[in-house]
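Removed from the display is one protein chain of the complex; every other protein chain stays in position.
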Amino acid sequence: MAIIVDEKTKVCVQAITGRQGRFHTRQMLDYGTRVVAGTSPGKGGQEVEGVPVYDTVEEAVDKRGATASIIFVPAPFAKDAAFEAIDAKIQVVTIISEHIPVHDAMEIMAFAAQRGVTVVGPNTFGVISPGKCKIGIMPNRIYIPGPVGIAARSGTLSYEIAYQLSSAGLGQSTVVGLGGDRVVGLDFVDCLRMLERDPETKAVVLVGEIGGSAEEEAAEFIKGMTKPVVAYVAGKSAPPGKRMGHAGAIIERGRGTFAGKIDALKQGDAAVAELPSELPALVKQALERV
Amino acid sequence: MAIIVDEKTKVCVQAITGRQGRFHTRQMLDYGTRVVAGTSPGKGGQEVEGVPVYDTVEEAVDKRGATASIIFVPAPFAKDAAFEAIDAKIQVVTIISEHIPVHDAMEIMAFAAQRGVTVVGPNTFGVISPGKCKIGIMPNRIYIPGPVGIAARSGTLSYEIAYQLSSAGLGQSTVVGLGGDRVVGLDFVDCLRMLERDPETKAVVLVGEIGGSAEEEAAEFIKGMTKPVVAYVAGKSAPPGKRMGHAGAIIERGRGTFAGKIDALKQGDAAVAELPSELPALVKQALERV
Amino acid sequence: MKLYEYMAKELFGKAGIPVPAGRLAFTAQEAADACAELGPVAIKAQVLAGGRGKAGGIKFADTPPEAAAAAADLLGMAIRDLAVDRLLCEQKLSIERELYVGIAVDGTTRRPVLIASVQGGVNIEEVPEKSIVRRRIGVTWGLFGYAAREVVRRMGLDEPAAGKVVDILLRLYRVFRQYDAELVEINPLVILTGGEVIAADGRCNVDDDALWRQRDLPQTTEGTELERKVKSLGLSYVELDGDIAVMANGAGITMATLDIIQRYGGRPANFLDAGGGAGVEPMTRALEVLIATKPRAVLVNIFGGITRCDDVANAIVQARRTVKTDVPMVVRLSGTNEDEGIEILARDGLTAYRSMEEAAARVVALAGEAN
Partner (left out) sequence: MKLYEYMAKELFGKAGIPVPAGRLAFTAQEAADACAELGPVAIKAQVLAGGRGKAGGIKFADTPPEAAAAAADLLGMAIRDLAVDRLLCEQKLSIERELYVGIAVDGTTRRPVLIASVQGGVNIEEVPEKSIVRRRIGVTWGLFGYAAREVVRRMGLDEPAAGKVVDILLRLYRVFRQYDAELVEINPLVILTGGEVIAADGRCNVDDDALWRQRDLPQTTEGTELERKVKSLGLSYVELDGDIAVMANGAGITMATLDIIQRYGGRPANFLDAGGGAGVEPMTRALEVLIATKPRAVLVNIFGGITRCDDVANAIVQARRTVKTDVPMVVRLSGTNEDEGIEILARDGLTAYRSMEEAAARVVALAGEAN
């Protein structure tokens, strides 16, 4: 088991002939991901890293049975690419592309909801079920299989945390990058719901940050969960009203403050780490209590 | 039983304060339809024929539990009205309005399909389950309850036929006006599917016309039905390429001809009447065979 | 409302679809001037009907005198009974390949459908099914690049033409939506010897019901003068070639009425659908128009729903008074206020029928007697 992706997932890489697409196709293949096809309009018939290239996702699905896709398409074309994947009956669409207009993101999510498709991202590092399938741009070597599910808003910070957990012998069932934008396909609650149901997952790590209200909603959901949740939230020192890189990290109108999120999570019975380095010990404690 | 509407249906009249809305509210009340509310923006708080008027359908649903609506709103505003009804969780939306732009009709149908709402029309006379509920503008006195379901593209022609059936003692379970426009909510196949499942319906009359391919699709469906179907198709004498009043009645590109429809229906095991006056006898024969 | 080719192409051009350089000409001299400006030209009759090519409505000219001569010929023609009063003179194209692309409203799926073929230039109906690519378009989201690419892939086009056709399809869909079109069509869409892809013809039929919000479009008028006159009353009217004038209420019942007249051996002179909810005033005017066409007989067939039979009876009485006609008139009234209607007519000396078939049989007999 695991959530979202596993050893059966067959991946299509959208924009496989680009620099990023090519590089990460190699990386995913090295990881053992079943990359079955790639797309690049006008370049159908070529091969990239031994993977056949098609003009359209529809063709990739028809001919190679792709069930998931990863999008490296530049932001202005990302909406088209996401709609293409959803329309071609891809079940999990991972959008790596950054700087997608938020109105495009809203449209992508509306279409995905209509079709019952899972969207990871945009502006995500992807999703990985260690040892089974990696769809994303995360380093290959920091994850090990195990009982900890991770849902994270930030990419690099979650690598850091996964690496520390792995170093402490705490493997992961699935690690999901929600994406750093204001409008993304999966939120914490979606991930927690899936992880709660996943037999392989015994504990959950939530990596949040200031801005928005995803952590507060997660805190509500955690109250009804049987599995322990350990949380870390970045942004304690951020001054109010300043943009810290993500649209999602704007503190505005009093919502989404660090203190508010921490309070909510504690009330929701999550263990809260003050430093990333405290997470392994807290996760260990949580697993011992299970 | 019956299909689409019955004695439990609670109706909201959209544009109840207009001439048409007011007149047909009276007619429907006289018929025994449960008209529970009407809407007219800016006129909330008034009453029409004893029916309370609200500003919005949402309010009519909240306060009066409307489950169906009938729209008399002029064409330029009909899309807004239909979306309002669908969005307010009305389950059956009957659009009487004529001359709705076909692009608006396509949008209405797309939204209704998303929400699982039944749309009757536009440009329809409505739907009636005799003795139970009438939502429409058809005369009150031509229908009697009974075992014959009717699905018709044309309004007045179906009155003619219902009247002849009633005069011959052949009552109706439900009579549905699909609407005369090229894009309408229900087609023959939708109606046949519902009538086939309806225990009260023992035979079906299909009133078609030239243009489009709804009759041909119906013919295919009839092959799998257990109940007998009797059909009449208008337009035998129409010269090709001439518009005969409905967008739906354009004969173009060789599709939708009279001969093609009659052939298809006969192959689909429907009994075909050459004159409206032949229908009662054919329906009687069909009922005797059941 | 159908647009002329040159109007459709203007919309296409504005939307960024490549179209040939061209000039509109109403006279032979203007055609010669266009040729002088553009070089060798195709001169194309502008009519609101298809089949122009087969009817000889396109000629070519290399020089202004040739252009004048060709234009003079064309301006004397009629295509499908439509007199040619204007010509489109376009730079001659060096065509390598002819494609077909079109977008129409599909009643069956309740959404737009894109139709494309690498066999353009002929009637799309004559192209074998296997050479036609169809793709439904979700009206919610519109036509995306990927869907257009999939269509072009299925057509079997290669780059660089493929990418150009994708771009044209996206723009064509925008035209379709922006102008409330029922149909937009480019046939042929041509690939030139130089590789350019260009709309050699263009068609755009706009939804009549949306004209109120398409005020910027040029207007065209279709149909005979009489048809337009009745249409201006808000009624549906089509001229036919028989001698029994017909008015009924509702398209279906009007068609059925014509069918029955024909079955009894009569020949309908027209289709006039007064509509489900027509008022007395336009019905009176329409009846006056019908009578003025001097038919051998008139049949009014009304089943009263919204339309009330007494209103119809009053309209008939009033029209007969205005026109002072002795054309035989048969009336059938049934439904709402049927008795009142019949009584009104009786007072005016007209016997109304309650059965449409009896009424039809009667009017055919009267038209025969009138021979």
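Each chain carries a letter (A, B and C) given by its place in the written order, and its residues are counted from 1.
Here is the rule we use: contacts are C-beta pairs under 8 Å (C-beta built on N, C-alpha and C of every residue); 3 or more make two chains touch, one makes a residue touch a chain.
Remember, it's a predicted structure, so these values are computed and weren't measured experimentally.
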item	value
Listed residues A:L29, A:I144 or A:L157, member touching the removed chain	A:L157
Per the touch definition above, residue among A:C12, A:A88, A:V148 or A:V207 touching the missing chain	A:V207
Given A:I142, A:M194, A:A219 or A:A270, the one touching the chain that is not displayed	A:I142
Where the missing chain touches chain B, by residue	41-42, 44, 55-59, 77, 80-81, 83-84, 87, 107, 111
Touching residues on chain A - with respect to the absent chain	20, 75-76, 98-107, 109-111, 114, 125, 137-139, 142, 152-160, 163, 180, 182-184, 187, 207, 209-210, 212-214, 217, 232, 234-239, 242-249, 253-254, 274-277
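Keep in mind that, in the parts below, only the chains that are shown with their structure count from here on.
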item	value
Mean-CA-position distance for chain C and chain A (Å)	54
Numbers and ranges of chain C residues touching at least 2 other chains	none
Where chain B touches two or more other chains at once, by residue number	114
